[in-house]
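Only one protein chain is missing from this complex, and each of the others stays in its spot.
After this line comes chain A, so read on.
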Amino acid sequence: MSWLHVLAAVVCVGALVLRVRAVLPVFSRGRQPSSARRKGKAARQPTDKTLCIVLGSGGHTAEMARLLQGVDFDRYARRMYVVGDSDLLSLDQIGSLEAARDHEAEHYTVCRIPRSRHVGQSFKSSIVSSLWTLLHVCRVMLQNSPDAVLCNGPANCVLVGIVALVPRFWGIKHIPVVYVESFARVTSLSLSGRIMYYVADRFVVQWPGLREKYPLAEYIPHLV
């Protein structure tokens, strides 16, 4: 291998690192205003943005249903729900949630994706099924082209969060990712949370102890 190859490799890796650094929210989050509520904002205009909502098991979904009460569905006129295909309960809950909020036509799609890991599955086969899940996530993100992602902890939200950064990496589209750590997490982050801390543009925790441990997190009590 000549020195030219080495130089090319170094330049490529350098460019990649710089781009990832520019794109990963964890490096810029500290500079952003962290006030959750700004009063006297310009009147909210209805927009036809698509909001991607990642749902998980019963507890996560129940919490998400409460969080969505704070989201103006006139602004996010289309919703896409990403649901693990084994989670029939969530499907039920989406139906009743949307029915309560949107009385007209159904402006939402449900994207079912295969589960990334089954209980007791071997490590090797769980890698294969994770890739399969990733492929499905890429497909539903391409099809629905969301304008923002809201998630709160199920394993699938990590895949969705990372896939949402890909168009940003290429400078195509900025899809902000908002992560709300589960109310059940009092003193330590979930595994999803520990990863999403680097991936999400806004990282919200619901207990003060977590704010102390994770300085880039925003602490907002009584959300749910």
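Just so it is clear, a contact is a pair of C-beta atoms (placed from the backbone, for glycine too) under 8 Å apart; a residue touches a chain by one contact, two chains touch by 3 or more; residues count from 1.
One rule holds in what follows: contacts and distances are computed from a predicted model.
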Leaving aside the chains you can see, what is the UniProt protein name of the one that's missing? Options: "DNA replication complex GINS protein PSF3", "Glycine cleavage system H protein", "UDP-N-acetylglucosamine transferase subunit ALG13" or "Signal peptidase complex subunit 3".
"UDP-N-acetylglucosamine transferase subunit ALG13"
Which residue of A:54, A:137, A:150 or A:165 touches the chain not shown here
A:150
Quick one: which of A:77, A:166, A:195 or A:223 touches the chain that's been left out?
A:223
Contacts of chain A with the missing chain: which residues?
36-38, 41, 44, 49, 51, 58-59, 61-63, 66-72, 75-76, 89, 92, 147-148, 150, 174, 176, 178, 180, 182-188, 201-202, 204, 207, 218, 220, 222-224
